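Every protein chain but one is kept in place in this view of the complex.
Chain lettering (A and B) follows the sequence in which the chains are written, and residue indices restart at 1 in each chain.
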Amino acid sequence: MLIENRIKELNIMLPENMKPGAMYVPVKVSGNLLFVSGQIPSINGKPVYTGKVGKERSIEYAKEAARLCIVNMLASIKDYVGELDKIKEVLRIQCFVNSEVGFLEQHIVANSASQLLYDIFGEAGRHVRTAVGTNQLPMDVTVEIEGIFQMKEESYGERKVL
Amino acid sequence: MLIENRIKELNIMLPENMKPGAMYVPVKVSGNLLFVSGQIPSINGKPVYTGKVGKERSIEYAKEAARLCIVNMLASIKDYVGELDKIKEVLRIQCFVNSEVGFLEQHIVANSASQLLYDIFGEAGRHVRTAVGTNQLPMDVTVEIEGIFQMKEESYGERKVL
Partner (left out) sequence: MLIENRIKELNIMLPENMKPGAMYVPVKVSGNLLFVSGQIPSINGKPVYTGKVGKERSIEYAKEAARLCIVNMLASIKDYVGELDKIKEVLRIQCFVNSEVGFLEQHIVANSASQLLYDIFGEAGRHVRTAVGTNQLPMDVTVEIEGIFQMKEESYGERKVL
């Protein structure tokens, strides 16, 4: 439980009972690749960070939102694979920032997500990344982040992977 | 031909002779991962759903557009692999919705794509998903969707995979 202990040391609590979406799922595995749906900054299914950066929202606000997306991402993975030590590497995240035209620091917002993954997974947490702006996100959330992870062992779509 | 029969039962006709783009291709395979280019709601190569949701277009219009993107995606895959029963799982879709600022239901638009994949592939059709807005899509199409699928057998880039 190395990774989950590290998460506790960082005073982060992973939410439980992440509900899957309608006809889509939070996590799907193919071989040792684990794909995660776009995560939003929600608590108990309700968006808690909304609005555009560069307009009504500050960059600090957006960075908190990005961190919450990562927390929800890890909770979704844990719910699927059982324990986060089954993750070998973070491969890629894609970060969409709900932006007013003229806000040019989507990469700084994404840095808070990248930093958190590094704080939790160490070197294995370094990943490739794309950070872009968008004129609108669902439910007006401030940030949405999807991810691809590498698992230590292979699986092919079964719910229980090891 | 289970999947294609299911598509017929749903009264969906897959278009034929999907033309590849200029220097890019509709489908490319690596191992058992099958990647599909961003699909637009076109018929015979012409966009048929255009304009922004939240402005001149309704959410119902956008949902039809999303369904047509999925139909074109499956036609592209069939054209490449020969028959859709070679698909084991839908892994991931990413859905871009041409949005007016203030339209907050990109996820509802994407639900129609997710639902159609589930109707066709059943449990294997459940996938991870990212749905976001954008201020502009090529040729002003209302929706663009890309996909990643898992094939039953491996292949490495050959045109004929089995």
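Keep this in mind: contacts are C-beta pairs under 8 Å (C-beta built on N, C-alpha and C of every residue); 3 or more make two chains touch, one makes a residue touch a chain.
Note that the structure is a prediction, hence the values are computed from the model and not measured.
Asker: Going by the contact rule already stated, which one of B:37, B:72, B:115 or B:142 would touch the omitted chain in the full complex?
Answerer: Among B:37, B:72, B:115 or B:142, only B:37 touches the chain that is not shown.
Asker: What chain A residues would touch the chain not displayed?
Answerer: Counting over the whole complex, chain A touches the hidden chain at residues 31-33, 88-89, 91-92, 94, 99-107, 111, 114-115, 117-118, 124-135, 148, 150.
Asker: Which residues does chain B use to touch the chain missing from this display?
Answerer: Residue positions of chain B that touch the missing chain: 21-28, 30-31, 33, 35-38, 94, 96, 134-140, 144, 146, 156-157.
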